[in-house]
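With one protein chain held back, the other chains of the complex are shown just where they sit.
Labels A, B and C are assigned to the chains in the order they are written; within every chain, residues are numbered from 1.
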């Protein structure tokens, strides 16, 4: 269990990092939506390794294949199956995994839970697992575009290690402008600084973490369910299900906990026909339901666990060993996490949009 | 939709804050567990309003009734229904709600989503909704106690506004010792400071927020599913579904994003028969699966939206008005959020424990 | 698990037959629907025991209470909780249940599965458990009436024991006309015959079974999902989940298996703007999806297991005993099964209607 997401637009991802392929089946894609596989490929290209010297040198073309559910560029209403074959196996890189519990990896917990040791060590715990999510989200985005043409979802790197790029204002950010930066930070000066931090860590075989900010713009009012399936709760789950995520904030987030109520409340005002708020510390969600303002999230990612430095650990037969990782891995997950975060936000929004169709008599 | 939680130990909460009653139905409680309703009542007493001058003066005895599923103190395996009648309605307090969108409340979003205006204004968006969760968790805790007698789940207030109580070490904390403090902070000095911050805000009709830390101790290795239902992802959803929560961190959390990988990795060591880690920046979860170390969470809550100060807002017919709240409300949600956080953690752990029973051939 | 039904209009029933109360929580009722509790009461009155000498003499007023989700006769969109208190306990009737496995009852299986012996013997296995279903269906019907005003769902007794009332044509049947008959068969002559069969069995302390036919008229084209959630599959599950049901047929049913394909196919014709079929052996469903013709089901019910005749059995300590039932029970479940079958059909249709809202781009 655990490889499924969504109540109506329901996806199941599959595939081991070093097996035959990784992919996804989508059950519940509305029929009649026009679907371009080129668009799916473009998302995967934003996610794939080897895009720059800041990411792992593992080379995977990550070419998408569609096995079912789409005919002549239109969704049939039946399950859509998308597949990416794994190509760049370097078996020798992973042989060591058969013998060691890598620190802060899933090797020990996977073995303990399942009683088996997959050749990739940590089983499904791999950034490669997110290919299925991103592919599904690239379909979801096309569905949303046909139902909610104004909706925009974009994320950017807002911190690398302890360097933060703060932006009160992001009305002119876009996915295209963000992607101009190797590190996916929309500010050129900050990008440079972030890149140098990553390069410095990489040069020593070390790794760094950081933070992303994600904005969901022009979501309709009314998405999210009170009680357990609040919109921010489902977004939190979605983001905390990404590999390496450690923190989640919505709206004012942690900083908001340090304000008085009189400072934190968002006052309602009329703006033509719309009800809006002067400030947006709520982050676009009130009582678990979207209010039409920007939905703003911040997600923190830890430094990548795989480092090219010697570390003490235990072998699988529980002897103390010294261990140095040999695989090719990202020194910083943040740039590639941008499309993953956008993907999860897209899946949450579409599912809640479809759930909301029957929420009232119309 | 949205009032259900859990895959196997599945609960459905119900009830409007100012209606007849609030409660919960539990489907999936293992038969044969001994269940004490006094224990449920004790949890509700920790949650209920009117416990001290730091919380709302709304007086609700919150007396639990059991309508089904338990006979002679034993769970039958059939749905358990628990009910608390609402008593302290002050209708006049809520009449104003029929006319105004309270700032940072769910009044506007509820009306927009459902097209109806419940007399409580924000419908299910109320701290009172959590009674069902806490009652269900008090059952879940008894089930867990019979399956995993070593397990402990406890939370405490670790920050009020910008005052933080930091504790590297909490091996001697317990629910009993925490409850000795009015503000549910286990440190006497810090408690005093927190109380004075809350009193000061209350005296001006204002409110404050803060942070909780929650520790899940002695959870078995192997809880949590890779990919979407990672243990921290389900915990994040559970916590972010609580009213007023704004941030979620696991293990090193936000601070961990500022470290190098070489500083952040938890090294494995042998401790008798057990595999343990020297540090615990992972917060007891690796690859989404518990590793046997303390599971440590931090949750931030915003300052309560209801303040006894005049605020500008819109009436439901969209005219600008000045509005001062008349209801009785907490100046700080943190002390009462402690049992809510413990409740959600308990529900997540039991559900994952039951899910895990079939995860491998035994 | 197992007390929940529906994906979107999701109900959870609860309550032991001889406990405090029985009832249901509905999560997912569309907000804004007008709901009359009198209508719910009227359904329960059709289901309740003691309606005539053909049913059990257990007297239960079955008075409905609504605890949440409805205000001023309108659904709020939050969970609707409906409750009926149990009143006519005759504890002595059930004391014997503590000691015996009643033949063809759930006493033995319940004890084996759960390891506990509820005072009602078979736990949730009781016709009384259906109160929650019927109450939920009476809400569902009102929702459907506001969304699909033409839809009609009605059932009648089409066989008692080996006496069959065959009706090729039932365009003039209605719930009102069917209810004119004590035995709920719309044909006066057949009713008499059925009643005499039941009376004869009852006079000897014996019981009889029979068959119901159910018609769902004016369902929209397009309900039902291909593959697992075919409309007839969900209807089959719904009907076979009713106590005492033994068989399910759709359309031509068992008789249809004896025809040639050339006899069985329903030929399409044009009828004004509509596509219709000349015959309806498909029973209104093709490929799992409704085609707009009458959906016709037949459900068989076994003779009631409780008979007032001595039977051999085993005591719970596994000694051979002779046993004669003392409780008051129906000699034939069929008349009271009519509203239960209508209830299940109503729940299936509404849930599929709501599921279908997102099935295509509109």
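Note that in this section contacts are C-beta pairs under 8 Å (C-beta built on N, C-alpha and C of every residue); 3 or more make two chains touch, one makes a residue touch a chain.
Not measured: the values here are computed from a predicted model.
Note on the undisplayed chain: of the listed residues C:18, C:48, C:336 or C:355, the one touching it is C:355. Among C:47, C:161 or C:336, the one in contact with the hidden chain is C:161. Which of C:27, C:60, C:187 or C:266 touches the hidden chain is settled by the complete complex: it is C:266.
Panel shows subunit A; residues 1-4, 8, 10, 12-16, 19-23, 25, 27-28, 31-32, 66-69, 71, 74-81, 83, 113-116, 118-119, 123-124 of it touch the chain omitted from the view. Although one chain is not displayed, its contacts with subunit B can still be listed: residues 7-8, 28, 30-33, 77-78, 143, 146-147, 226, 354-355, 357-361.
Think of the hidden chain as still there; on subunit C it touches residues 1-5, 7, 13, 101, 103-106, 108-110, 112-116, 122-125, 129, 159, 161-162, 201, 206-211, 221-222, 224-230, 232-241, 243, 245-254, 256-270, 275, 277, 281-282, 286-291, 300-307, 309, 311-314, 318, 320, 355-356, 359-361.
Rule of thumb we're sticking to: only the chains that are shown with their structure count from here on.
Averaged C-alpha coordinates put the centre of subunit B at 39 Å from the centre of subunit C.
Subunit A and subunit C have Cα centroids lying 46 Å from one another.
In terms of their C-alpha centroids, the spacing between subunit A and subunit B amounts to 26 Å. Multi-chain contact residues, meaning those touching two or more other chains, occur in subunit C at positions 8, 28, 31-32, 77-78.
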